[in-house]
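A protein chain is absent from this complex, but the other protein chains hold their places.
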Amino acid sequence: MRAVWIALALAAAGLVFWMPLYVLYVANLLLMYAVLALGLDILVGLAGQFAFAHMAFFGIGVYTTGLLGNRLGVSFPLPMLAGAALAAIVALLIAIPALRLRQVYLALTTFAFAAAAQWVFHSWDAVTEGSNGLRLAATRVLAWRIVDDRDAYPLLLVVALAMVLLRLSLQSSKLGRSMRALHQSEPLALASGIDARRVKIVAFGISGLFAGIAGGMLPLFNSYVHPDTFGLEGLVAILTMIVVGGLGSTFGVLIGVALIGLLPEVMRDLQVLREVVYGGLLILTVMFLPQGVAGAWRPARA
Amino acid sequence: MTRGGKPTVIRILAVLALIAPLFAAPARAFPDGAPSGKYSDPGITDTEITIGLFGPQSGPLRNFGYDPMWAAAAWYDMVNRYGGIWGRKIKLVTDDDKCDPTTLNTVVRKMVTVDHVFLLNGGSCTPAAVSAQEFVTREKVPFVMLNAAGDKAVFPPTRYVFGAFGGTQLTVGGTLIDFVAKQLHFKRIAYLGNDDDFGAANLAAAKFMAGKREVQLVATERVPANVVDLTAPMLRIRQANPDVVVITAYPQPATLAMQKVSEFGLTMPIVAAVQSVPNPAALFKNVNDPAAFKNFYYGSPLNDLTDGPGQQWVLDMYKRAYPDRTPTAFMSYGVPSAQAVTYALLLAGPNPTRESFVDAMSHLKFETGIMAGPIEFAPDRRDAHNASIFIKYDGTTSTRMPGVYVNEFRGE
Partner (left out) sequence: MDTLLQAFEGGVVTGSVYALIALSLVIVYKSTDVINFAGGDILMASCYIALVLLVGWGAPYWLAALVAILGGFVIGAGFDRLVLERIARRARGQDIMIAAVIATIGLSYVLKGLVRMLGYADEVRSLPAQFPGRPLFLGNVIVLRQDIGIVLAASLAVAALYLFFRFTKLGRGLRATAEDPRAAALIGIPVARMRMVIWGIASALAAIAGLLVAPKILMTPDMGIIVILALAASVLGGFTNIPGVIAGGLLLGILENLIGLFVSTQAIAVAPFLVIMAVLVLRPQGLFAGAARMKKV
C-alpha cells in the first residue's frame, strides 16, 4: 500500500517537470520550504525547543553557497554542503549558551540572534552586497550549468527527498525517540537516563543543518537574493506551515508546506487579506487543531 | 508512516487533491511560450496584443505601486479607445508583486509562461525588479519597469530591461546637489539618508556632484528605515553647522528629522528628495511647526506640482477611468512607461516582434508631458529619465522653483 502511495507521489512529481516554468518555480519554492520547515520542526516539533534562529542559518546557507558559486565557481553539491556545515556549526555554537535558558527566554534570545544575523547580512556590504542584494551565478554541476527552473527541479527534488529520508530515519532512531521523550516531559526524560542537554544541542545542530541545506537550494533556482528574505515574515510563514501541518510529524509538515506555500497562488486576487489569513490560521490552529492537520487526520501518537 | 487511521484510498485521493492546485493553474498543453500561427512571438494576434502589468497592490509599499499601475492601465484604456496600436487592442493581464522578489518571480513566470504575454510592464520596487532580470534576459522577454528607481537593474544596462522612468536614485542624489549649488548657492551641505541601497546610490551621486559643483558634504548620516529616534544623527548634523540639510530618507525617518529640525529650532534650509515627501501636507501636519518650513524645498521628477496645470491631463485621464477614486502622490509616475511601450510598439511597425520592440525602445526619445525631462534610451542606456524640478513649500503655498536640474553621475 505504501508502494502505491509513493508511486503516485513520484508520478505527480514527474509530471510537474513538463509544466510551464511558473509551475516549476512554485514547485521549487515548495521543495525549499519543505526542507526549511522540516528543519524547524525537528527543533520545535520533535524536541519541543522553542527556538527561532532558523532564518539566520538559512541565510548562512544561502550566502555561503552563493558566494562559493559566484567567486570560485565550485561545482554542486560542494557549496551547498559547505553552507550546511557552516550553518550547523553556528547552530551548535549558539545552542551551547542558549539552551541554558528556559522556553520563552530561549525564544527571545534565538529571535534576537536571527535579527542580529539579518542586520549583518544587510550591513556587511563587502561580502553580501548588503541591501543591494546579491546576484547569484548559475550553479555549476561538474561540466554543466543549471540555467532555469526546469534544470533545477530534478536536483532540488533529489535534495528534498534525501532530507525527508534523513528526517524519517531521525524520527525512528534512538536520538529521535530521545527528542520526543524530552518534549513530552524533561524531568521524566532525565530520570530515564537521557542526556537532555546533549540531545537539545544535537537537535539544534541538525535543525541548523537542514536550514543550511535549504539555503543551498535557493541559488539553484534564483538569480538574486536580498537580505529582507531572512526576516521575521519568513520565520512566521515557516512556523505557520509546521503549526498548521502538525508539529512533530513529517507528513504533517509536508502538508503544511503544501497548504501554506500554495496559499498565495490560490489567493491571487485576495493578497490584501494575506496577513489576516496567516495570523488567523495560526490562532485557529492552536485553538482547535493543536496537532495540526496531520493530527486531525490520524489519531495522535501515544 | 502508515499505521492505522483512515483508509488508504481516501488518503491517496486527499494527497492528489492537495497537489491538484499545481495542475489547476491555467496551464495550456504547451510548456513555455505558445506562439500562434503566423506570429513567432506569443501574446500577439491580429486584433490583440497582451501586456503583463504588475506592481505592489498590497503590503507596506502599496502606496508606491497601486495608483501608478492603475494610471498605466488608464493610459492603455485611452489608447484602446483611440483604436489601439496598428489596429490591435491592448489586453492587460494584471497582478500583485507586493514588492517582494519571490512574489515577483512567480508573477513574471506566470505572465510569461502561462498567460503568454508579449511584454512585461511593471515593478515599482528595485530589489523585486532586479530579481527578474536574469529570467527575462534568458527568455528574451522585454521588461519595461513601471516606476521603480531600478538602479541596479539599469546600471549596467542589459538588452531587455528598461526602467527609471521617474529617475534612478542617482538622479535623486545628483539633482539635489545640483539644485543646492546652482539655485540656492550654498557650499556646506549636510546629508541624511537611509542605510540601504537607495541611500548608497543617492549618496554616491551626491558626492560626485558635490565634487563637480565644488560644494562640500560636511555631514553624512545614514539611518535604518525603522529607527524611532533621530536625536543622535540630527545632533551630529547640527554640530557640523551646515548651510543646508539635504534629506533623502523615507517618509517616516524624514518626518522624524523634520520634527527634530523643529525641536532644535534649526533655521537652515531643508531640501528633501521625492521619496521623502509623498504628501507635503501630511508632513506639515505631522510636524506641526510652520517655522520648520520657512525654507523647505522638495524635489520631484514631474514637470509641475502634482495638481498643477502641467499635470492636469493625467488627472483627467485618471478621473475618467476611476471616477470614485482620489489619486495619491505617485499616480502619474506610472504613465511614462506605458507611453514608452505604446510609442515603441508604434515605431516597431504593423508586425512587431519582441526583438523589434526592444530595438524600437533602444532608440526612443520623447517628451511625456508629465516628467521634468525627456524619456530617453539608447543602445547602451536603459535609464529613461534623469531630471528633477524643485518645489518650495511653506505649509500653505507650493511654488515651483525655476530650472530643471540634471544629474551627471552614471555610476563607476
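Order of writing sets the labels: A and B. Residues in every chain begin at 1.
Please note the rule applied: a contact is a pair of C-beta atoms (placed from the backbone, for glycine too) under 8 Å apart; a residue touches a chain by one contact, two chains touch by 3 or more.
Please read these numbers as outputs of a predicted model, since none were measured by experiment.
Contact with the chain that does not appear here is found for just one residue of B:68, B:278 or B:373, B:278. Touching residues on chain A toward the chain that is not drawn are 44, 48, 50, 97-98, 100-105, 107-109, 112-113, 115-116, 119, 123, 185, 236, 239, 243, 272-283, 286-287, 290.
Residues of chain B in touch with the missing chain: 58-60, 62-63, 195, 221-224, 226-229, 231-233, 235-236, 238-239, 251-252, 255-256, 259, 263-265, 278-279, 282, 285-286, 288, 328.
Operating definition for what follows: only the chains that are shown with their structure count from here on.
Averaging Cα coordinates per chain places chain A and chain B 33 Å apart. Across the interface of their complex, chain B is touched by residues 1-2, 4-5, 8-9, 12, 15-16, 18-23, 25-27, 29, 122-123, 125, 130-133, 135, 147-149, 168, 222-226, 228-229, 250-251, 255, 258-259, 262, 264-266, 268, 271-272, 274, 297-299 of chain A. Across the interface of their complex, chain A is touched by residues 1-2, 4-6, 8, 11-12, 15-16, 18-19, 21-23, 25, 27-28, 31-32, 57-59, 95-96, 98, 100-103, 105-106, 109-110, 112-114, 127, 130-131, 133-135, 138, 152, 195-197, 200 of chain B.
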